[in-house]
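Before anything else, here's the structure in question.
Note that one protein chain is taken out, while the other chains of the complex remain in position.
On to chain A.
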């Protein structure tokens, strides 16, 4: 099912709550704004937040002749979304599954969703290096144009977990596109004093240490936080924010590298 997908981007982080889902959704929305056909797959079975972030709760997935038909954000079908959240009946319901069942669900998500032609497929993962990740990696190994974006926050505790994730990527042979540092600094709306709530510079030093490219830092911006739940792109709503700049640059980089990749 993934043969018509030109490029797969995995959004990973060893630590939870660093903003993987926010990065995944904003990346997908930015790619869509730039005119690409994008798929967004949420493989977090226990805590799927993509349906909420994109304001797609209560939508449902249909079974088509070629597999599951994802939920489309727009009429032009530029952004397709698939998440376990669409299969749960209530937002309070929990999925309590163990390894083998999770594994087969993820396999189905990777194999049985009818994505059609896609320029990019963004995969949002749960934190850690466990069942979900092993399964995703095993199934994506054959996909040539697949790379990972690591998300971290600046504090040491998060950086430590991301170091483990780098080891995981290297062990499983997934190439790393780069690191994004999220929540780096908060600008007080009254006095514009920038406080590094979770310290600063950690992502950059980790990138240098691990010899991975650094994709930029996203500050804590309550305006971006408010976009959660509405499914709006930061690049469109708040184009002057640092967040939009980071995402625009990232998309430019990604398109250039896939063009180069295509020529080789």
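Just so it is clear, a contact is a pair of C-beta atoms (placed from the backbone, for glycine too) under 8 Å apart; a residue touches a chain by one contact, two chains touch by 3 or more; residues count from 1.
Note that in this section contacts and distances are computed from a predicted model.
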Request  = Select, from "Protein ROH1A", "Putative tRNA (cytidine(32)/guanosine(34)-2'-O)-methyltransferase", "Coatomer subunit gamma" or "Cytosolic Fe-S cluster assembly factor NUBP1 homolog", the UniProt-recorded name of the complex's unshown chain.
outcome  = "Cytosolic Fe-S cluster assembly factor NUBP1 homolog"
Ask   = Among A:64, A:173, A:201 or A:222, which residue is in touch with the absent chain?
value = A:222
Request  = Would you mind spotting which of A:39, A:70 or A:126 touches the chain that isn't drawn?
outcome  = A:126
Query = List the chain A residues touching the unshown chain?
reply = 14-18, 21, 44, 46-47, 49, 52-53, 91-101, 126-131, 133-134, 153, 155-158, 160-161, 163-168, 171, 186, 188-191, 193, 195-199, 220, 222, 225-226, 228-229
